[in-house]
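Removed: one protein chain of the complex. Kept in place: all other protein chains.
Labels for the chains are A, B and C, by order of writing; each one numbers its residues from 1.
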């Protein structure tokens, strides 16, 4: 099998073209692939469709940077701070550009991805009855007392995990949101990880492997790649970073300064990491899972 | 919370009434709850509907013992040996009684349980097109170029796992087949386990917990309760036991002798365990999963 | 206990926590509901479980501060860490007893708008969206919303229904449209608590918080507030309720 380990820049360059439908932030407030998202901005990607459940600031940043054509999500903002100012500017004033919005709920975006994973046109659900979302989203319809949610097929899923091996067998833990269906529904998966480990680690627990390796096209070793979102066992959430972003992004000018300072003026994530006090966020404790014996004789 | 730990006899007596729809053998050839199934026979349960994917001998035994009204499954037989002789006698000659058969495929029975878990009347799938099963199973229909598989709602799921705590947080590993959807779809879950452990073990790895504890009504500590099927890390498969069963069940008389010898004449599973050479099957090796750190600071 | 002894938010949390019954499975949202679950769990509802759409079930509050439901302390001691769709499946089976939903706007029929102010095609304000709100509003057995009491938030009719309450207020609207849950049980604001008639309809004033008046409520509410009989005063937070709130927030 060809090696899949590469730098973030190469992974984004090769696997996320302009116009792509990209699933990211699939574990909700945790394991958000900020490093991968910032690389999309540095690469000047355009006309992307972003797919996710709730998005904690990263969607807002990609919208503000002008990368986004369409939002297919349940919620876009800043979870601990409230509104997404770039999202508002784009939706209300077409700044920096107009965006198309396909509203979902957390449940319906999950079902849309399961539909794609199962290769059916749509799946039925009990949610969304009586909600205006069935009128605004052209991919959701009501019939026979159920909603029918059309499949959403990402070209690529960007997923940050605690550890993965060189062939893309990824271990993630903590709440996983819609990560599994996003990966199964996607044409290909780009893994970014805190630790690049030997397959003796990943294969020791095949039940914790998230995805079929056959869908994983790239593995990027990017410690801290989810900052400021938390990573169970590795990093706490950087609440103040979200607070600062909310304040700075309130105006287009403030956002432009934020973008230069934290993305455009930096060559890569390693440089970004040097500019934050990561040690204050690092998890130092140890609360290890009880081992499971996979022996066969 | 009320304690859920009880003996097998009490769990079956209280939670699996005559006429119940029972999901079991949901991990296919592994973790088959033979001990629970044999207790159903000892309790003389009648008119059960058995729900599962493939069933390795246990469905055949329950059919032969006269417990079964309906089979809702993809395959009933003896995996390493072939046909299920009791199943044949019931379907062909109504011995010991006639049974109704709702044919499924492995994929379609999984979707039927997911439909129940999501509380929708049916789910669509790409399988079964062109198969005679869509004519024989009244709960499967073709329209718009897809099959629509009606929900199957078990009253109870009987699930054998490697370890569980007193409140029913269950850890299982190895291939899980349709265990997760069977438990979510079921009204209630009865857990039988190799090891009854403290919650410090189960809660150390919430990602490995199979089910919401709120659905688990009983926890039965029954070491070897899956024999002769294998349990990863605990027991190898007892191939000769399946071979002997195939030979003895070839005639109704032979099955009757087998049933007395291995079920009816035994008061409980502990006695059964004394009659087999379990040490020859016990896994002695150790191949521990790499731990995951769940620490939060 | 005087007004000064607690904040309006602390009162809202205490009032919300009283909606949680022992043994309830509670779909817990963010911020104030997390505090409300902690208060209930530590006082009158020791067996209440919390369910989080991120994919978690708990039988006790997290032991450290949560900025979001996905923060690492919420995973430590969790009973289940799974996929969102499994958590939603439980709610779709009618197994969630109570949910909490926040919102930017609520109307007299309990409908919430968290999507658009103005035309969706060209909105004056784009709000973040449903998140799991519409799922909770439709599928949980009953739910409660918490809101700062401002005339711009408590409106006669919302311009966009993200999370349906009782729709157009006609009796049986939810059943007619196939909504699984019974609908909103209460609107808890910084001034008062509204409830709804059996089977749905228009919100009525149930209790007014200590130190506030009917006139004040009416001035700050976008619909004609009916006062049925004598309006009771909301019981203030107890010492033990405040103790938990302040411990968890710290």
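The criterion applied here is as follows: contacts are C-beta pairs under 8 Å (C-beta built on N, C-alpha and C of every residue); 3 or more make two chains touch, one makes a residue touch a chain.
Nothing here was measured: the structure is a model prediction, and the numbers come from that model.
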Displayed partners of the chain not shown (whole complex): A, B
Quick one: say which of B:51, B:111 or B:190 touches the chain that got left out. B:111
Among B:96, B:168, B:230 or B:291, which one touches the chain that has been omitted from the display? B:230
Selected from B:77, B:154 or B:168 as touching the chain missing from the view: B:77
Cross-chain touch to the chain not pictured, restricted to A:82, A:212 or A:285, is A:212
Across the whole complex, the chain not displayed is touched by chain B residues 27-30, 53-54, 56, 73-77, 79-80, 82-84, 87-88, 91-92, 101, 103-108, 110-111, 114, 125-133, 136, 145-146, 173-181, 229-230, 232-233, 236-237, 239, 242, 283, 287
Counting contacts across the full complex, list the positions on chain A that touch the omitted chain. 1, 117-120, 169, 180, 184, 203, 206-207, 209, 211-214, 294-297
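To be clear about the criterion, only the chains that are shown with their structure count from here on.
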Leading the contact tally is the pair A-C
Separation of mean Cα positions, chain B and chain A [Å, integer]: 37
Determine the centre-to-centre distance between chain A and chain C, using the mean Cα coordinates as centres, and give it in whole Å. 28
Any chance you could list the residues of chain B touching two or more other chains? 118-120, 207, 294-297
Residues of chain C that touch two or more other chains sit at 56, 71-72, 75-76, 81-82, 92, 180
